[in-house]
Every structure is written in structure tokens, then in C-alpha cells.
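Can you read through this structure? Questions will come right after.
Left out: one protein chain. Kept in place: all the others.
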Amino acid sequence: MVKSFSVLVLLLGIGAMFAALLLGYVPDSELNQTARYYADKTASETGAANIVAAIVVTYRGLDTLGEVTVLFLSAAIVGLVLASGHQQGKMRHAQPPSGELLVIGVRLLVPLILLLGVYVFINGHLTPGGGFQGGAILASAMLLLLLGDPLRTFSHKLIAIVESISGLVFVGMGILGIFYAGGFLDNRVLPLGTLGEVFSAGAIPIIYSFVGLKVGAEFSSMLANLSGTEEL
Amino acid sequence: MAYIAMATGFILILIGLFGALTNRNILRMIVAFTVADTGVNMVIVAIGYMHGRTAPILDVAVSAAEAAARIIDPVPQALVLTAIVIGVGVTALMLAYTYKLYEKKRTLDIAQFTELKW
Amino acid sequence: MSNLFIPMTVLLCASMIVAGLMSIWSKRSLPIVMLSSGLVSLLASVQYLLLAAPDVAMTEAAIGSGLTTFLFFFVLSRVRGGANG
Partner (left out) sequence: MVNALYIIVAALTAAFLLGMLKEERRATAYAITLATLAFMTWISVSWVWAFAQEGAAPVEIFTAGAVPPFAINLRMALPEAALTLMVNLSGLLAAIYMKDSLFRLGRSAMAVFLVAVMAYCGIIMTRDIFNLFVFFELVAISTAGLVLLSEDERALSAGFKYLIVSQVISIFLLLGIVFAYHATGTLNIDGMANASLGLLAGGTISFFMMFIALVAELKPFPANGWALDIYESAHPSYSALFSAAAGTASLYAVDKLLLIGGAEWLPMATGIGIVTFIASSLLALPQTNDRRQLGYSSIAQMGLVLVVLGQRDILGDSTPYIAFGLLVSHAVAKAGLYWISGLVAGRELTDWAALRGHPLLIFAFVSFIGMLSGLPPFPSFYAKWELVRFLAGEGRIALLALILFGALVEAGYLFRWFGYIMKRAAPAEPISCTPHQVTAVVAAVAAGWALGYLWGDLSGRSNLLLVLPLLFALSFLLLDWLPAWVKNTLAIAGMLAFFAFTFAEYDPLRLIFAVIILVGGAIILLASYDAHGRRVGFYPAAMLMYAGLAMLIRATASFDFFAAWEILTVGSYFLILRGKQSEPHALSYIIFSLGGAFLILTGFALAAQGAPQFDIASLSHLTAPLAPWVFILLAVGFMTKTAAIGLHIWLPGAHGEAETDVSPMVSGILLKAGLYGLFVLLMTMGKQQLYGVELTHVMLWIAALSALLGNLMAIFEEDAKRLLAYSSIGQMGYALFGLALMNHLGWLMALMFVINHYIYKSMLFLAAGGVAKRTGTRDMYKMGGLITLMPFSFIAVLIGIIAVSGVPPLSGFGGRWIFYNAILSTDYRLPLIITFFAGPIAFLYLFRLIHTIFLGQLKDEHRKIKEAPFWIVLPQMIYVALLMVVAIFPGIVLRRVDTYLNQFFPEGGLNWEGLEISSNYGYWNPVAIMIVVCVIFGTLFAWLLFVNRKAQKVKQFNIGFSAERPYRPETTHFAWNFFAPYRKALGFLVQPFVTRFWGALTDFLHTGADLSRRLYNGNGQTYAFHFIAFVIIVFFVRMGV
């Protein structure tokens, strides 16, 4: 009780800070310099219709690279954490088999979901969605497979190769930008094409696709690692 | 609308922090943190919102020429995307830690993991 | 439609706060706590749509509410014994 109360007092202080922020908040009526630049220049500079995607992949591409790296780290560390001191050779409890319906449903759904994921990230520069969303969708296919067959083991090697190659492609496209365009991660290493088409916006669709693959692979890797654990 | 969303975001942060600081169960703490994270994201999105404008996507309705007058600030959205992904990365990591901590001591009480102190 | 935004926002926000409170306050089982927090995310993603942020909405729905909640349940199933400790 004392603890709750003191936490409450502290949060009152934080709340005061937030209140000050909220009361001092005045919505912009015009876009600020940065946003205006993006609104005006995105189409001509990057050829992407989805400005958010252009910012994420190109203008703030370094952040995205960092973000992908965050996931990469998380996946790697989840693996490390779960592997540390892990005793091998214990048999897992036999679990009741999943229902027939689920198994069939999974078989039907998984390809569809995979397709959806790919669609989401390939069109990331045109419509809402992109590598992260698509990647998460890919991972959910994985999830379904896991639900269908809890004892299923995944090819860690395949996942690892997908995540490595997509990471390398991301970095590689970035380096190409240094040599053939205006700087690291500049998407103009490829022709910008026509605004609104799938094959446009230079390297954005390619990068976003590999981001998608990578994100999907990272999440899958985490899931695979978690599913390899035993119930305690 | 932005005000309401922002206020909600702040409240969610406070709720999340309160939960994280008062629940001793590690899993509940992590859940509370995700609530706080959602609150942060909500605040960020709300801050970029401008009344009467549309999403920062160029299409038939919004041409590149008039974009500056029609769309809302895209930057906070880009930031939130990053924040969400980082958030889930950290959450996954904490969950893996949770499993391992539980394996070690068979408890999820945070107050039991104090062998390092002073 | 835009005049519906405000009431919808209020409704959404109120539900979010309730769900948020449930997720930290509920003395009941952890699954409910986790579901409530997933619900907060889900409601938030709807709110993002209203705030003209479809990209964020998609991400939040897929990652924030979907994947995260699943991760929670996954770990919960592994540490069932400590859930109510």
C-alpha cells in the first residue's frame, strides 16, 4: 500500500509534467519546414507515393537500418538467452494432436497469408503498409504453422540465411547509394519510374521487400526459439 | 481530436508506469510496459495530426503539387513505425528473459531477484 | 463522416483507458491482463486510422496487438506455474 501510494505521488509529478506538455500543445496549422520538404519533394526525389515509406526507407533510412538491427539483435539475444544453460536431449511432453480442422485450415491459410505479406511490403511505397507490416504478416503465417503443429521444428538455417541475406542486401543497397547516388541509402541508384507504379521509387520497393523478409525472418526466429523451449 | 488522443496517450503512459511500478509479477510488469508504449505511440501520432488533412500518401485525391496543403505531418508517423518495432523487440527480449528467470528460480516475483545489491 | 470522428475518438479513448486499467489493475488471471493490453493496442490502431495514419495503424495491429500478444501467451504457456505468484 505504501508502495502504491508513493508510486502514485511520483506519477502525479510525471502527470504534472505531461499536463504542462498537453496544455502547451498547439497543433500546427501549416506543415513545418521538414514536413513541407517531404510533401513537396518526396515525389520528385524518391518517386514514392507513400511519403511515410519514403521517409522510413530513404530519408531516415539509417533509422530503419538501426531498427532492423534492433530486431536482429533481439532475435539473436532471444536465441542466446534461451540457449544459455539449456539441457539438450530431454524429451518434450507429448501433447494432444491438434484438431483436423486446424491442420487443414493452416494448410489453406498459410500460402494466402504469405502472399498477403509479400503484397503488403512490395506495395509499401504506394499504399499503407511496408516491410514491417508485411514482415509481421509473414511471421504470423509461421505462427499458424506452429499452432497447427506445436511440435514442428523449423529450419533455423533457412531463417538465418534469409535474415542475413536480406540484411546484407539492405546494407548493400545503401552502399550503392554512396557510389551511384547522393549518399548512403539514397534510393536513386535505380530509376525512379512513374509515380504510382509498382516498379518505381528506385530502390525503395527492393529495400522495403528485404526489410519485410528480414523482419519476417527475425520474428520467425524468435518464435522458433521460443517454441523450442519446454514448459516449466 | 488530437487533444483527446494525446491526453489518452498520456493517461495510458501513466497507467502503464503505475502498473510496472506496483505489480511484482514480471509478466504483468512487461504487459504494463506495452501499455505505456502504446500510450507513447499514441501521443506521437496525435502530435502530427492536423485537422482536416489526410494521410501522407499521394494518390488521385492528393497530387504531389498540392500535397503540402493537404497532408498531415508524415514525420511522427515514420518515427512511430520505428518506435513500435523497437518496442516489440525489447518486449520479446524481456519475455525471453522472463522465461529464463523463471527457469532459474521458479518464480516471477521481481523482488526475488535481488541477489545483486548495495 | 468527419463529424463522427470526435464521438468515435472519445469512445475509443475511453475504452482504451478502461482496457488499460484492466490490464494493470485486474487481479484476475494473466490471460485477461494480456488480452486487455492487446485490446488497448487494437483500439489504438483504430484510433490511428482516425488520426490519418494508416501505416501506423497497420503496424500497430500486426505487431503491437497481434504478435506481441501472441508472444505473451507463448511465454505464459511456458511459465504457467509462476503466473499467479
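First chain written, first letter: the chains are A, B and C, and each begins at residue 1.
Throughout what follows, a residue touches a chain if its C-beta (ideal position, glycine included) is under 8 Å from a C-beta of that chain, and two chains touch if they have at least 3 such contacts.
As the structure is a computational prediction, the values presented were derived from the model and not from experiment.
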Contact set (omitted chain vs shown chains) is A, B
Listed in rising order, the chain A residues that touch the chain left out are 6-7, 10-11, 13-14, 17, 20-21, 24-26, 28, 32-35, 37-38, 41, 45, 58-63, 65-67, 69-70, 72-74, 76-77, 79-81, 84, 160-161, 163-165, 167-168, 171, 174-175, 177-178, 181-188
Note that chain B touches the chain not displayed via residues 13, 17, 20-21, 24, 26, 29, 33, 36-37, 40, 43-44, 47, 75-76, 79, 82-83, 86, 89-90, 93-94, 97-98, 100-101, 104, 110-111, 113-118
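The working rule: only the chains that are shown with their structure count from here on.
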Among line, ring, star, complete and other, the chain contact graph is complete
Chain centres from averaged Cα atoms put chain A and chain C apart, in whole Å, by 19
Two or more other chains are touched by the chain B residues 2, 7, 18, 22, 49, 55-57, 77, 81, 84-85, 92, 95-96, 99, 102, 106
Within chain C, the set of residues that touch 2 or more other chains is 54-55, 59, 63, 67, 71, 74-75, 78-79, 81
Note: in the complex, chain C contacts chain B through residues 2, 5-6, 9-10, 13, 16-17, 20-21, 23-25, 30, 33-34, 37, 40-41, 44, 47-48, 50-56, 59-60, 63-64, 67-68, 71-72, 74-76, 78-79, 81-83, 85
Per the touch rule above, chain B residues touching chain A in the complex are 2-3, 6-7, 10, 13-14, 17-18, 21-22, 47, 49-51, 55-59, 64, 67-68, 71, 73-75, 77-78, 81-82, 84-86, 89-90, 92-93, 95-97, 99-100, 102-103, 106
Counting only contacts in the complex, chain B reaches chain C at residues 1-2, 4-5, 7-8, 11-12, 15-16, 18-19, 22-23, 25-28, 30-32, 34-35, 37-39, 41-42, 45-46, 48-49, 52-57, 72, 77, 80-81, 84-85, 87-88, 91-92, 95-96, 98-99, 102, 106-109
